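Written out below as C-alpha cells is the structure these notes cover.
Shown here: the complex without one of its protein chains, the others still in place.
Going by the order they are written in, the chains are A, B, C, D, E and F; count residues from 1 in each one.
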Amino acid sequence: MNSIILRVGTRYLAGILIVFSLYMLIRGHNEPGGGFIGGLIGSTGFVLYAIACGTEDARNALKIMPQNIAVAGLGIALLAGIAAALFGDPLFTGQWLFINPTEDSKGLPLSTVLVFDIGVYLVVFGSILSIVFAMEEEI
Amino acid sequence: MAEYPDAPRNNLVGLAPVALSLGLFAFFLGQAGGVANGETLRIVWEWVPSLGISISFLLDGLSLTFALLISGIGAMVFLYSNTYLGGHPQFARFVLFLASFMLAMLGLVLADNLIALFVFWELTTITSYLLIGFGHDTTKGRRSALQALFVTGAGALALLAGMILLGFTAGSFELSEILAKGDELKAHALYLPILILILAGTFTKSAQFPFHFWLPNAMAAPTPVSAFLHSATMVKAGVYLMARLHPAMSGTEVWFWTLTIAGAFTAVFASVLALRQTDLKQALAYTTLMALGTLTLFLGQTSGYAMTAFATFLIVHSLYKAALFLIVGCIDHSTGTREADILAGLGRAMPVTAVAAALAALSMAGFPPFLGFIGKELKYAGILAIGSEPFIFALALLLANALMFAIAGIVALRPFWTRRTADLPREPHEAPWPMLMGPVILACLGAYFGINPDPLQTVLVDPTVASLLGSTEDAKELKLWAGVNMPLILSIVTVALGIAIYIGHRPLRAFLARADAAAPNFDVGWDKFLVGLKALAAWQTRVIQTGRLRTYIAVTFATVFIAIAGTMIARNAWPGLPDFSEATWPVAAIALLISGGAVMTALTSSRITAMAALGVVGIGVALVFIVFSAPDVAITQLLVETLVVVLVAVALLRLPLLDRGGRDHRPKDAVLAIGLGAITTAVLLAVLETPLDRRLTDYFEVTSWPEAFGRNIVNVILVDFRALDTFGEIAVVVIAALSAYALLRTTSGKKDP
Amino acid sequence: MSDVIASALILLGSALTAAAGIGIMRLPDVFIRMHAATKVGTLGSGLILAGAAVHFGDPGIVLRCVLIIFFLLLTAPIGAHMIGRAALRLGIPVWTSKSKPDDPAT
Amino acid sequence: MTLPAIVLLISLALVFVGVGLSFIRLALGPTMPDRVVALDKMTVSIVAFCGLAAMFSGDPAFLDVALVLALVGFLATVALARFAERAVARRKQAKETEDE
Amino acid sequence: MNTLVANIFLAIIWALFFGGFTWLTVLSGLVVGYGILWLLQPLKGARSTYFKRVWYWAKLIVLFLYELIVSSFQVLKDIVTPQHLSNPAIIDMPLDVKTDTGILLVTNLISLTPGTLSIDVSEDRKTLQLHVMFADDPEAVCRQLKNGMERWVIDAVEGDEP
Amino acid sequence: MTWVLATPLVLPFLTAVFAFLTRYGRTGRWISVVGNIFLLIAAIVLMARVLGAGVIAGQMGSWPAPFGITLVADYLSAVMVVITAITALAVSIYALGDINERKEYLGYHALFNVLIGGVVGAFLTGDLFNLYVWFEVMLISSFGLLVLGGTKAQVDGGVRYVTLNLISTILFLTGIGLLYGMTGTLNMADIAHSLPSVENQGLVTVIAIMFMVAFGVKAAVFPLFFWLPASYHTPAFSVSAVFAGLLTKVGVYALIRMFTLVFDHDIGFTHTILLWVAGFTMVTGVLGAAAQNDIRKILSFHIVSQIGYMIMGLALLTPLAMVGAVFYLVHHIIVKANLFLIAGVIERSTGSTDLAKIGGLYKSAPLLAVLFFIPAFSLAGFPPLSGFWAKYVLVAAALEDSSWIIAAVALIVGLLTIFSMTKIWAEAFWKAHPDGTDPVLTSIDPDTRKALLYPIAGLAALTLIIGFFPHSFVVFAETAAAQLLDPSAYMAAVLGEDAQ
Partner (left out) sequence: MEALLALTIGVLVATAVYLMLARNVLRFIFGLVLISNAANLTIFVGGRLTPGAPPLIPLGAEAPVGDVANALPQALVLTAIVIGFGLFAFALVLMFRAYSSLGTLYPDEMRAAEPRETDAE
C-alpha cells in the first residue's frame, strides 16, 4: 500500500497492538482478555503491517513462518495439558506455582494454565497470519 | 491339449483335488453301512452360539446320497479337467474354484444348521459365479456369470429371510430340531411366508420356471463345470433343500400344489425347449431343467412311490447327465463344434466315447435294463400315486419323458452313428483316457445298477427315503421287471412317442423356433430388467443427485424446516405468546440495528454494501454482548468481525460482482427462509419458557477463584474447566489455517516464503 | 462536583456523536461527511470517555480512558485518509457551493 | 458515585441516534466511500457506547472493549477503503463510481 | 538511540496497561519492548532528541486541543443549519515537515481539526492533498495551516534540524 | 486412571504437531506411522480396560462431572476407537506411497492426524459441546484433506462438501444452545438425567429432531446425503479411504449415542422417522451407485446405502438390531476404507477408476483381484465374510420385530449391492483392458507397492477374521448393544452411582 500516512501510522500502531496483545494475554485470567483475544489483537498488528507495507516486509519482520507458530502453539497448549501427567493428575489439570507469597496475596502465579493460554495465543496469532498473508499474496 | 501346448499337465495342482475327492468319496462310502442301519453321524462346532449358529454336520441317507454323488462325480470331473484345461494360464484358479465349490456343496448337503447351510449355499453361488466367469474375456461370459449370480443371489436372499423366520418359528436353527417340529410349523401363521421365501430360494437355485433362464446361459462355463455344477450338483441344491425340509414342511395343500405344478410345468416346458436346441450342451442344459422339474414334482408328494422315484431318479440323472456333458466336452474338444446338425459319424474315430455315450443315452431314454428304466418306471408309479388329478401330471410326465427319449437320441446317438454329411472344423479323434474315464465309469454304473439295483437300494435309496419319510417302510423296491402294470404301459407309450418325435424332430424344431420367438423370452427379459434397473437408477440419480448445489442446499434447508415444524405440530410444542414487557428501548434499538443490517446484507446487490452491512450486524451482536455483560465475548466478536471484513475485502478484489445483470429476487427462497426464521424463533421462545438450571454456572462461580485461581470466570472456563474444548477449538483454527494455505498454494505455483 | 463535570462531558459528547450522525446524513458529499464523522464523531466519543474518566476517578481507569482517546485520535485520521484517498481515486466529484444543492456527488 | 440515570439515558439515546443515522447513510450510499465512512462512524460510536455501558454498570471491564475497538476498529475501514481503491484500479474501464 | 527511545515508549505503554509503575511492570515492559523492537527491526523510526522537545510537545497538544474544540463549531453550524454553508475544495499544500513522525502528526492533526481533512501525501512527500470545507480563500487556509499546525509539529518533532 | 481415556485422544495431536514441524524432510511421514502405531496400542489398552470394567469414565482437568468435561468409553466407544486406530494406521502406511512431497509439505500429515484426533475425541467424549468441538475438528481437517491437491474437481467437490456440512454444523450448534437452555447442562449423561423433568416433552422431541437432521447430514442419510457423492471421489485415495471409513460413521455414532442415551423419550415418533430414513437411504444410495461408472463414485453411493443399514439397526432399537448396527458399523469401516485404498491401486495400475477405461486386472494382477474380492463381496454381504454377519443380524432383527418391509428393503438393497460390486469386478478385473494392455502391479515401484498393498492386505485379513470367527465380535456387540439400550451403567460411570 503506497500510503505514507498509513505506513508511518502502522509503525506505531503495530508495536502498540503487539504490546497490548501480550498485556491482554497475561491479564486474561483475571480481567477480560486471554489467549484468544490476545492472539487476535496481536495478529491485527501484523495484518496492519501487511496491508501497509506488504506481506514480504511483514513476513520478514515476523521471521518465523506463521504456520509454524500456530502449530507450535498447538503443541505448547497440548504439552501444558499433558504436563498434568507428571503430577499424576488427569489431562488438562492446572498445575500452579506461586512465587513469593505474602499474607494477603498468593504471590506471582506461574501455571500450566498460563502456558496453555500462551499456546492459544500463538495458535490464533499464527493461524490468522498464515491465512491473511496467503490471501494478501494472491492479490 | 492343442490350445496350451507349452503348459505342464497332470501336475500336483490338477491331481490334488482328484485325490481329495476320491478320499472324501471313500470316507462317505465308509459311512454308508452305518447310515443304512439308521445311524446318523453328527459333528458340531460352535460358530456363533449366541445367535444359535453352529457349523454342525449331519450325515443321513439324503446327505450321503448327495455327498457320494458330489465327491464321486467330482473326482471324475477333476480328472477330466486336468486334461481338458490343463496348461490353461488360469488353470490353477480354475481348480481352486472348482475344489472350493465341491467342498461348499458338500458342506451344503451335510450342514445341520440352517445358517451354516446358507453359508455353504452362498459359497456355491460365489464359486459358481467365478467358474461361469472363466470365459471372462467375452461380454457373453460376464453376462452369464452375472445373471446366474443375480438370479440365484436374489433367491438366496429370500431364502435367508425364510430360514431366519423358520429358525425363529422353530426356536432353533438346527435342522434336526426343526424337522422334529413339523406339525407345529405347519400350523404356524408364518408357515406360508416361510414356504414362499424358501421356495423362492430353491426355485431360483434349481432353475424352476420362471427362474430357469439363467441355467442355459451358464453353459458359457467350461464343460467340466457344466457337468459338475449345472447338472449333477449345484442346481440340485434347491432340490436338496426342498427334500431336506420335506419332513417338516410337506403335506400341506400349498406345498403339494406349488411343487407339483411348478415341477410338472418346468419338466414339460424344459423338454420342449430342449428339443429346440441345436447346440448339444444347450440341449443337455434344458434336459437338466426337465430333470429338476421332475424331482421337484416328486418332492411335492408324500407317497413312498414318489419318494423312491425321487431318490432313484436323482441318482440316475446325475450319472447319465454328468456322463453326457463330459462326452459333449470330448466331442467339442475333438471336433471343435457342438452343433447337432453338423456332427455325425464320429463313432469310428471315437469308439470308446461312442459306446459310453450310447450307454448313457439309453439310460437317459429309459431303456431296460438300464437304471434309467427303473427310474422311469418308478416315476410313473410315483405319479400315479398322486392323490388328485394324477393323470394330468402323468400326461405331463409322459410328454417330458418322450421328449427326453428323443433328445437322448439326438444328443448321444446321432452324432456317432449316422453318416457324416458336413465337414467338421477339426478331424475327430478319440479323447485322451483321463477324459474318457469319467463318462465311461458313469455310463457303466448306469448299466450296472440297472441290472443289479440292490446295492443302490440298500445303500442310497432306502436311507434317502428314510430321511424323507422318517423310515424305510414305504420305500419301494427297485426292480427291472415289476410285471405288466400301468407304469409299464406308460413306458411303452413313451418309447413310441419318443421315436416319433425323434423322427420328426427337424420340422418340430423349426416349428418350436417360430413359437419360441413369439413367446415371452425370459432371457431378453433379463436384459430389459437390467436396462430398466439402470434407467431407474439413472432417473433417480438425476432427480436426487442433480449436481446443482443450490438444489442440495434448498432440500437440506427444506428438510430442516419440515422436520422441525412438523414435529412442533405433531407434538404441539408451541410456545405461548412472547412477552416483550421487559424489553428496553436500547435493546430494541440494537435488535433493529441487527435486523436492518441482516436484511440489507440479504437484499443488496452491492458487495461493499453487503460487507458493510455484515459489519453492522457484527457490531450489533457485539452490542448485545456488551449490554448483557459479556465483555470477553464482545471483544472477540469485534475482533473477529474486523478480521472478517479484512479477509472479505481482500478476497473480493479478485472476485466478480454479485449479480450478472438483474437483481437476485427469489420469492420461493424467501418463503423458505422466512419459514426457517420463524420456526427458529418459535423453538427458541419455547425453550426460554422452561426454567434454566444454573447448577454448572453456580459451581464455576464459587470455584473459579478458590480452586482455579482466576477472577475472569469466562477465561477460567476456557483454559481450565473446559480446556479440552478450547484445545479442540485451537486445533480447528490451526487446521483452518493450514487448509486455507494449502488450498491457495497447492497448484498456484507461488513460492512458499 | 465530578458528577456534574462528568455529566456535562457525557452530554456534550453524546450530542456531538448525534450531531456527527446528522452530519453524515445531511452533508452533501462524502468528503464533507468525513469531516463530520472523523472529527465530530471522534470528539464526541472522546468526550464521553473523558466523562467516564472523571466519573470513575480511579487512576488506572483514567489512564485507560486516556489511552482510548489517544488511540482514537491516532487511528481515526488514518482511516479518514484512506477513505478520502479512495474517494478521490474513484473520481467521486467534490461537491462545491456551485454544485446544485441537494444533488451531491453522483 | 452514580451519575443521574437520566443523563446516561439521554446520552445513550443520542449515541443511538448517531448510530441510526450512520446506518441510514450506510444503506443509502450512494458511493462506496460513503458506506465506509458510515461504518467507520458507527465503530467510533460503539467506543462511546462502551464508555456509557461502563458507567451504567459501574464496571470498568467494558472500557477494555472500548480500548480494543479504538485500536483495531479502523482496520476494517482501512481494508474497505483499500478495496474500494483497488477495485477501481483493477477495472479501469468499468465505471465503478456507483458501487458496482 | 532511536531504539532506546522506542523501547522506553513501549515499556511505558506496557506499564500503563498494567495500571501503574512498579519495578516489575517497568522492567518486564523494557524486556517485552526490546523483544518487540527486535521483531520490528525493519520498521526503525523514533528520533533521539526526544527529551529536548517536551516543551514543544506540550505546546502542540494545548494548541491542538484549542483548535479542535473551537473550530468544531464551524462544522456543527453547517450540520445544524438547513443550508449547506460550506464551500469545499481540494487543495494542495506544500509540506516542509520531513520526518515520518512529523508527516503523520501533521496529517493527523490537520484531519482532526474540523474543516480540513488530509487526503493524501504525494510519493515525494512534498505535497499534502487536503479537503477544505471553507475554501473561500485556499491560499489563506494553506498559510494558516503552515504557520500553525505544521510549525508546531516541526518545533516539536524536528526542532534540532535547520 | 483417566489417562487410559486421554492417551488415544492426545496422541494424534502430538503426532500432527511433530509431523508438521518436521515436514521439510521425509521424517513427517514416519512420525505419522509411528504415532499411529502408538495410537493403536493406546486404543487396545483402552479396549482391554473397557472389557474389564464395562464403562470407564474420566474427568479432564479433575473437575467433577457434570462441571468438567468427561471422557467416557463404553463398549461402543472403545471399539470405535480401536477401529479408528486400525484404519488410521493402515491409511498412514498407505500414504507413504500415495501422498507426494508437496502435499506433505503443505501439511497432509498434520491434517490427517488431527482428523483422527477429532474422530477419537468424538467417540470418547461424554460432553455434548465437546462433541461439537470434535465434530468441528474433523470437519475442518476433512475440508483441508479434501481439497489438498487443488484440482478442479477437488475444489468443486470441496464447495459442495463445505457448504452442506456447514449447514449441519450450525444446526448442531443451535441444537446445543437450545438443549442447554432447557437443561442447563452439557454432559450427555446429565442431560439424559435432566430431560425427563422438562415439562414440555414435545419440545424435547423437537430438539431431538434437530439433532437427527444435523447428524443426519454428517451421516449422509436420505435426503441429506448430497455432499457425499459430490465430493468423495475427488481427493487422494488415502483421504477418500479415511473419509469413507470413518467420517460418516461418526455421524452414525452420534445418532446412536444421542438416540439411545439422551433422546429415548418418544421412540414411537423419533425411531419411526429413523426407520423411514433408513429405508430411503438404503434404496436411494444403492440406486445411485447403480447409475455410476466410476469405482469411487460407486463406492461413494454405497456408503450412503450402507449407512441406511446402520440407521435401520438404531431405528428398530431391539437388542438384536443394535447388535446389527454395532457390527455393521465396525465391519463397514474396515471394508469401505479398504475398497477405496484398492481403488487407488487400481488407478495406479490401470490409469483410471472409470470402468469404461480400465480392465484386465483379473488376468494380470491376480493378487489385487483377491484383495478386491474379499472386501467387495463382504460389502455385498456374502458369507462367510464380515458383511454377511452384519446383514444377517440386521435382517434377523427386522424379521424378529415383524418389520417386514424394512427387512425386504434390506435384502433387496443387498442384492443391488451385489450388482454394483460385480459391475466393478466384471469391468475392472474380468474385462480386458480397452488398450489391450495387461496392467500389472509390478509397474508400481517396489517401495510404493509395499506401502500400498500391506495395509490393504491387513484390512482384508481383518475382514476374513471377522467373517470366519464372528462369535467374539457378536458377543462383544451384544454387550455393546445392551449398554446402549440400558444406559444406567454409562450414567453411573459418568455421574456416580448416587445419580441414579
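We adopt the following convention: a contact is a pair of C-beta atoms (placed from the backbone, for glycine too) under 8 Å apart; a residue touches a chain by one contact, two chains touch by 3 or more.
Just so we're clear, the structure is a prediction, and the values are computed from it rather than from any experiment.
> Please provide the labels of all shown chains that the missing chain touches.
A, B, D, F
> Give the residue, chosen from B:Ala16, B:Ile492, B:Ile569 or B:Val599, that touches the chain omitted from the document.
The single option touching the absent chain is B:Val599.
> Can you say which of F:Thr169, F:Ser349, F:Ser364 or F:Ser378 touches the chain missing from this structure?
If we include the chain that is not displayed, F:Thr169 is the one touching it.
> Tell me which residue among F:Val133, F:Val213 or F:Leu361 touches the hidden chain in the full complex.
F:Val133
> Where does chain B touch the missing chain, residue by residue?
With respect to the unshown chain, the touching residues of chain B are 542, 545, 547-550, 553-554, 557, 578-580, 582-584, 587-588, 591, 594-595, 598-599, 601-602, 607, 610, 614, 617-618, 621, 624-625, 627-633, 636-637, 640, 643-644, 647-648, 651-652, 654-656, 658-659, 664, 666, 669-670, 672-674, 676-678, 680-681, 684-685, 687-688, 692, 694, 696-697, 700-702, 704-706, 711-714, 717-718, 721-722, 725-726, 729, 732-733, 735-737, 739-740, 743-744, 747.
> May I ask you to list the residues on chain A that touch the chain which is not drawn?
On the side of chain A, residues 30-32, 36, 124, 127-128, 131, 134-135, 138 touch the unshown chain.
> If the missing chain were put back, which residues of chain D would it touch?
53, 56-57, 59, 61-62
Rule of thumb we're sticking to: only the chains that are shown with their structure count from here on.
> Hop across touching chains from chain C and tell me the fewest hops that reach chain D.
Graph distance in the chain contact network comes out at 1.
> Identify the chains adjacent to both chain A and chain D in the sense defined at the top.
The common neighbours are B, C.
> Figure out the least number of contact steps between chain A and chain C, where 1 means they touch directly.
1
> Comparing B-D against A-E, which pair counts more contacting C-beta pairs?
More contacting C-beta pairs are found at B-D.
> Measuring from the mean of all protein Cα atoms shown, which chain centre lies nearest?
That would be F.
> Can you list the chain B residues in contact with two or more other chains?
631, 635, 639, 642, 646, 650, 653, 720, 723-724, 727, 731, 734, 736, 738, 741, 745, 748
> Mind pulling the residue numbers of chain F that touch at least two other chains?
Within chain F, the residues that touch at least two other chains are 13, 20, 60-61, 107, 110.
> Just spell out which pairs of chains touch, all of them.
A-B, A-C, A-D, A-E, A-F, B-D, B-F, C-D, C-E
> Under the definition above, what is the set of chain D residues touching chain A in their complex?
Touch residues, chain D against chain A: 61, 64-65, 67-68, 71-72, 75, 78-79, 82, 86.
> Mind listing the chain E positions that touch chain C in their complex?
16-17, 19-20, 68-69, 72, 75-76, 78-80, 83-84, 86-90, 107-115, 117-120, 129, 131, 133
> Which chain A residues qualify as touching chain E in the complex?
By the definition above, chain A touches chain E via 2-5, 7-12, 14-16, 18-20, 22-23, 27, 49, 53, 57, 60-63.
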